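Before I ask anything, let me first share the structure, which is written out below as C-alpha cells.
Missing here is one protein chain; the remaining ones are kept as they sit in the complex.
Presenting chain A:
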C-alpha cells in the first residue's frame, strides 16, 4: 500500500470486516433484505451506494465548515437526494429492467442509515480525501455483504448466477435437477435474507470473539 498511509488504508479495510456497516453496526439492513434475491440487483445496488456514499462524503466534507450545524441534516438530505436522483435517472435510462427490479429501493438509498451515518460521523469532521476513502470503504463493506447474500439467495433460490443456469435447467431436468434437486423457494423470500445475514454475523463473531457484545 504505497499509495495510502496505514491510517488511510484502515479507512477502507476496517469496514470490510471488523467494522462492517451491515454485520457489525447493523445499518442498511432493509435494502440488504429487499433486493438480494438476485446477484445482479445486489451488484447494481452496491455500485449505486458506492457512488452516492463516495461522492456524498466528499461533498459534505468540502462544505463541512460552512454548513450551520442547526440545519446540517437538511443539507445532508439534499446532497444525498440529489445523488440518488442522478443514480435513479441513469439506471432508468440505461438499465430500465434493473431499475424496475430495484423499484423504490434506489430511491430509498436516501434513507439508508449507512449514508447519513457516515456523513454525520465522518465527513463532517474530516478532510475530503479521507472522507472519500471512508465512503468507499463503507460502501464496499456494504457491497461485500450484499453480494454474499445475493450469491447464496440466487444460487439456492433460482439455481442461477447473474441469470446463468449454473445448476442446470429446472424444466428440462438437466444438471443437478436430473438428480431430483429442486430450487429452494424460501431463499427468494425476504425472511431468508435475514437468516443469511444472521448466519454471516454468526460466522464472523465466531471467528473473532472480540466482536461479541456484552
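By our rule, contacts are C-beta pairs under 8 Å (C-beta built on N, C-alpha and C of every residue); 3 or more make two chains touch, one makes a residue touch a chain; residues count from 1.
Just so we're on the same page, contacts and distances are computed from a predicted model.
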In UniProt, out of "2-oxoglutarate ferredoxin oxidoreductase subunit alpha", "CcmD family protein", "Phosphate transport system permease protein" or "Na(+)-translocating NADH-quinone reductase subunit B", the chain dropped from the view is recorded as "Na(+)-translocating NADH-quinone reductase subunit B"
From the list A:52, A:124, A:187 or A:200, pick the residue that touches the absent chain. A:187
For chain A, which residues touch the unseen chain? 180-182, 184-187, 189, 195, 198, 202
